[in-house]
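Omission of a single protein chain aside, the complex is shown with its protein chains in their original locations.
And now, chain A:
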């Protein structure tokens, strides 16, 4: 107990804890002061003694100046602007110091302002100059959402220490980007730099916030990915009241009873509502964070975006740790000390006792915002144009005015280097490409693109309880997958897996829902398809072990629904058949439904076709004629030998039954009925084969999925030069070729006559004698050079051999006294020297061989040179 109490003041040393420690401190003081007391005792009266005793109780422990060891930076990697201040910067610093002093003078009880922290090189820098407006080349950073999300993702949080004190140091955004971590001020400065660079009217805000905000603790917030989008209810089309609308039939129910019923219902609903509310309140109470001892003292920095620029309709805050926007009266923020951007610094003069609610952000209003530099670019309180007129009238005054403006101190340019971010770093997003965030009953993991082998980019796990142990559902998002998988939702409770795909797959699968316990064919599953891309217009296929339903759109044959019922597979004895299609489930019943085909009469247009396979029966229902309500039906019994191949199918009138809506319509002839039957048999066969095809397709899709899942290749765009190996190779090859081409061209361009022409003063035209001498000279020169080269090689050769000889001599002399190491050294030297000599020898030989050729070549060239050609 004692120890704790002792330590605390040492650490904090601030007023809020003073009283708690009073007594203890007093006791201590008394103990220590025993010796001194007798010396002065005569001079003091009783009262004075009492006062002394009283005063002795009050003791302050000076804060132990033991700052957390600051991270050291390698000074050499910074540019000079980091390590020194320009005179103007010094001026600004003095100005700021003066401003601070005035503020302290005028408002004694205010907390210190965040003005001149040191940078990573230990140099004091004014906070406004630390903002470096930069627009990076990534389009995702052009909007504030993207920029804020990037900053939140890219950096790791370093909480302030202690949390109620301003940091001593503010590291430049460039270094922050490099380290990928920072405190709230560094976060905000970086984000502000990006936002101002992108044209937003953004400010860093220094103030106070709740514990959750300061520590970026989102475990009490619902994950933004889980927030349900508000469903836009399609407004029910009100029935137009027309002149001749028929009256509805009279309602013959008792009005009283209806009323009673409605009353009861309303009561019940109210009760339900109440219960639910209570429950909600209870839960909210449970989940409330524990009270925070430093409530209202925790220092935090965030970003304020004012309306006006970039079509921002109203002011809002951005929390740099989460990248989310908050309204200006958010309860998360408790007070504002000051705001600044790269141009000016404003101190808040408004009362923040009720948080940030109702603060005015009219920075031009000097009654609520005390500015530091007079060159306020917010001239919101300007005196009307009258003054302008005066100014216009008096030129002299204007000049003075301008001079005066000159005298104002304006903000020096930022000392920070331009922000740089490589594409690779940008795409990695998070430090090491991974980040995990905890939300209320949810966990979100983010991964950089192409980082995970299976293309996973984020994974959201939803839990039942707060401790995140009881998993309900996981949602995984994928990108760049070759199999076009974009999302997979696994419902742990129901054991369902839902996979979503982008368009472009073979067989056009869009969504696939299946049981994770039974992924094989002939089980419960739902498949949705991109029907626009399918020839058969299939939209949906729902399967269960005993049924299959397919839905279609936009088919030429007007089919829109197909339903199949299966029976139990008959057990076959004997050898297992290899192909599963052969041993398919027996079909009991097939139902096909068709839309109305307006080109046919309603009584000819089939609406529903039911094949009772087990009863050898076919039922047809036709569409309903427009003015009628009943529809015709027809029923066939299949001829006994229908499935014999090539058999002649007999037909008798008792195989057919019909009901015609219009009794007056003539009955169909037997031939026609017979032909309809043949057509139906064919349709049945087709339907059956279609069903088999569908089953086959399901199997094929599942096989594909299994293969894809094991391969899980990623698709690399041809435009992605970084990752696409092939493209990279191709580009390198191209570059190499270009280089070679350039070299060759350069070679071609060397003019061997130029120096000799220069010697005779570059004449326009050559005389014959001149030409001859020129040629001679040129050849002579080459000859000389070739000889020189040969001589040079020879000289080197001789030198080498001489050195070798000397070494050998030396070796022979000292051979006896030499150690093993020296001997080895000697041997390696010899080997090298011999190699060199050998090479020189070869070179000389080669030179000798080539020199005449070179000579001839030049002569040939000179002959054909257009300047000399006319003479030879």
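Operating definition for what follows: contacts are C-beta pairs under 8 Å (C-beta built on N, C-alpha and C of every residue); 3 or more make two chains touch, one makes a residue touch a chain; residues count from 1.
By definition in this document, contacts and distances are computed from a predicted model.
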Answer for the undisplayed chain, UniProt naming, from "Mitochondrial ribosomal protein MRP51", "Dynein regulatory complex subunit 3", "T-complex protein 1 subunit epsilon" or "Multifunctional methyltransferase subunit TRM112 A-like", is "Dynein regulatory complex subunit 3"
If the hidden chain were put back, which of A:629, A:718 or A:748 would touch it? A:629
Using the touch definition up top, pick the residue from A:294, A:371 or A:651 that touches the left-out chain. A:651
Option from A:432, A:614, A:670 or A:689 whose C-beta touches the chain left out: A:670
Omitted-chain footprint on chain A covers residues 242-247, 249, 624, 627-630, 648-651, 659, 661-663, 669-671, 674-675, 678
